[in-house]
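The complex appears here without one of its protein chains, the remainder shown in place.
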Amino acid sequence: MSASAARRKPSILGASGRQNRLPSPYPWLMPVILVMGLFYLYPVIDVFRYAFTDLTLLGGEGHYTLSTFGNVLRRPELAQILWVTFVFTAGSVIGQQVIGLAIALVVVRAEKRRLFGTTILRTTALVAWVVPGIAGGIIWKMLFNEAPFGGLNSLLRLMGMAPVQWLSDPDIAMWSVVLSNIWRGTAFSMVVMYAALKAIDPTLYEAAEMDGATARQKLAFVTLPQLRPAILVNMILITIQTLNTFDAIIALSGGGPGRATEVLSLYTFNVVFRNYDLAAGSVLSILMLAISLGLALVYAAFLPKEDRS
Amino acid sequence: MKRRRRDRLGDILSYAFMALMFVFFSWPLIWLLSMALRTRKEVFLGVARLIPKSPTLDNFVAVLTSSQFLVYLVNALKLSCLSAVGCLIVAAPAAYAFSRFDFKGKGLWMLGILAFQMISPLVIMVPLYRYMSRLGLIDGHFGTTMVYIALGVPVVTWLLKGYMDGIPRSLDEAALIDGCSRLSVFVRIILPLSTPGVASAFIITVIAGWSQFLVPFLLITKDSLVPIGVGIFQYAGTQNASTIQILAAACLISVVPAIVAFLALQRLILSAMTAGAVKG
Partner (left out) sequence: MKTTLFTALAAATALGCLPAIAEDLITSDRVGPSDAPNKMVFRMTGDGPSSTDPTWAAGYTKLYTDFINNHPGWQLELQMMTGDISQEQARMLEQAKAGHAPDCAAVDSFVLPLFKAAGVLKSLSPYFSKEEIAELFPFVRDGVTGKDGQIYAWWWSTDLRVLYRNTEIVPDAPETWADAKAAALASVKAGMEGMLFNGSRYEGTTFDWLGNFWGQGGKLVDEAGKPVFADAANRDKFVKAVDYYRDLVESGAAPKRVATIGNYDDFNAAATAGSTALFVGGNWQYRQLQNAMEPEEFAKWSFSMLPGITADQRSTGTGGWTVAAFSSDPKKVEMCAALTREVYMGPANALQEQLPTRADLYDKYDVFKSEANQTFAKALKVGEARPGVLVYPEISNQIQIMMGKVLTGAESTEAAVDEAFKASLDAYARL
């Protein structure tokens, strides 16, 4: 065990493996290429094509034009939409990552100490995650209902506290939506973090313990550095998921009051399905793609060297 | 002595944290259950009737008899499991290649695959529908499954690549020197060692498939083929129909099979994960 661990570092860059064979990766990538190419690529290309037209959902062939891009990007509401999207995404991603990691750490510790209740906590979080988006919106709408019998306000009243304007105050509404998204999405991060924690080589902890490291030092110098790639990949994935989230928001607040919770994906939805503007919707989805790609590159810059290539 | 005291303090903090998190995650579900068990008269009594005075199962009966909920559930299970298996089959070799081979443009390939994930299914919807209807794949589970797979592949590829990176290359190399082919290294060594990753990727795809809404909404119109994500929306949809307590029961029913599957699978997943950890 320890021998293989010791040999690990040099062998990654070692020449022996490469000299053996230099296999072509393409047979291995073939299934992915086939499935994506056959079932997804064509529509994606069409989206790019649509962005350069003035197509609507109502039919007609439309004409090729460059003006859609300018028209969409100059819309006065776009700045606010992007700000709302930023707050929603940052809040959700940070919340899910931090809570997901914390739960994973505590669960792993609790399992080691044979504490009671890890299974039930994990299962509850997982259940929140399987709730379909629309149903999640319905549930939180019941909770945030500001009528005297609403799920949270009736609880506050029972405890003698003032009711909160969960969704009717534009400043609070955003955080209510973020809260519901954290509730629903944290389990994903928890699963990823849990598996990554379990995969950390136990000999590293043994070594740290021999050096007399405290729990906090072990966390800072062993666990977190070892988790770094997993955390970054997880952040990339949940950022993309969050940017694309709209079903839960549409059921919860519809983007209101006003535009207070209208994120970019919901805005795109409204443009396509209320305005029937397929071309503008395509431009917006390319904008969304550009934002995701940009963020992914930023995250990737923090990946350890050998993962970057 | 000191260490034991610190452990005990840690235990207390762990319990406190777990309790807090449990309340956060379970409160909406408890509320939902409470609503689903209430009669129409008790629905508006708020938290004061968290435990209904006269709990009733009528709401569940109403949901299960007045619609095809069971069929929706079976459809969702079929679609999500098939697509999860498909996803793993498609993504695992690619993940292996990304983890082990050095080739030109690897980073671009990986980013390219991820970029698919970044395109909102929202807008793809319209061209996707036109394309699938040209292929004649509307109103069937095959086409829908393939689209689920395409949607799931990027995440799975990235996750599996991450886990495979954690498996020492020395193991491959030793096997290669022993004369194994790449394929048998992959099947006999890498795959078994990545069980924890495969298990979590499997769960993640099943759940993503379970809550899919847009794709099946678009590609499936036959009521007997519709999965739960769409079914519950249809159920909640009619203007005259929805009443809170029945909707709550419907939401609850939509997650029950998943809960059962989790509880049943948890042991399996756990043992797979720990097995992987020991070996790694």
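Which chain is which? They are A and B, in the order written, and residues in each are numbered from 1.
Everything that follows uses one rule, which is that contacts are C-beta pairs under 8 Å (C-beta built on N, C-alpha and C of every residue); 3 or more make two chains touch, one makes a residue touch a chain.
All figures in this text were calculated on a predicted structure; none of them were measured in a lab.
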Touched by the hidden chain, restricted to displayed chains: A, B
Among A:148, A:225 or A:294, the residue in touch with the chain that has been omitted: A:148
Hidden partner chain, touching residue among B:21, B:79 or B:126: B:126
Interface residues of subunit B (partner: the chain not displayed): 40-41, 43-45, 62, 66-68, 70-71, 73-74, 77, 81, 84-85, 126, 129-130, 133-134, 138-139, 199, 202, 206, 217-218, 221-224, 230, 233-234, 236-244, 246, 256-257, 260-261, 264-265, 268
Touch residues of subunit A, complete complex, unshown partner: 54, 56-59, 71, 76-77, 144-149, 165-170, 250, 253-260, 262, 270, 272-277, 280
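Assume only the chains that are shown with their structure count from here on.
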Centroid distance [mean C-alpha coordinates] between subunit B and subunit A, Å: 14
Subunit B residues within the subunit A interface of the complex: 6-7, 10-11, 14-15, 17-19, 21-22, 24-29, 31-32, 35, 43-48, 86, 89-91, 93-94, 96-98, 101-103, 106-107, 109, 111, 113-124, 126-128, 130-131, 143, 146-147, 149-151, 153, 155, 157-159, 162-163, 165-166, 168-173, 176-177, 182, 196-197, 199-200, 203-204, 207, 210-211, 213-214, 228-229, 232-233, 236, 244, 247-248, 250-251, 254-255, 258-259, 262-263, 266, 273-274, 276-277, 280
Interfacial residue positions of subunit A with respect to subunit B in the complex: 4-5, 7-8, 11-12, 16-18, 20-21, 23-25, 27-32, 35-36, 38-40, 42-44, 46-47, 50, 57, 99, 102-103, 106-107, 109-110, 113, 115, 117-135, 138-140, 142-143, 147-151, 153-155, 157-158, 183, 186, 188, 191-192, 194-196, 198-199, 201-202, 215, 229-230, 233, 236-237, 240, 243-244, 246-247, 265, 268-269, 272, 278, 281-282, 284-285, 288-289, 292-293, 296-297, 300, 307-309
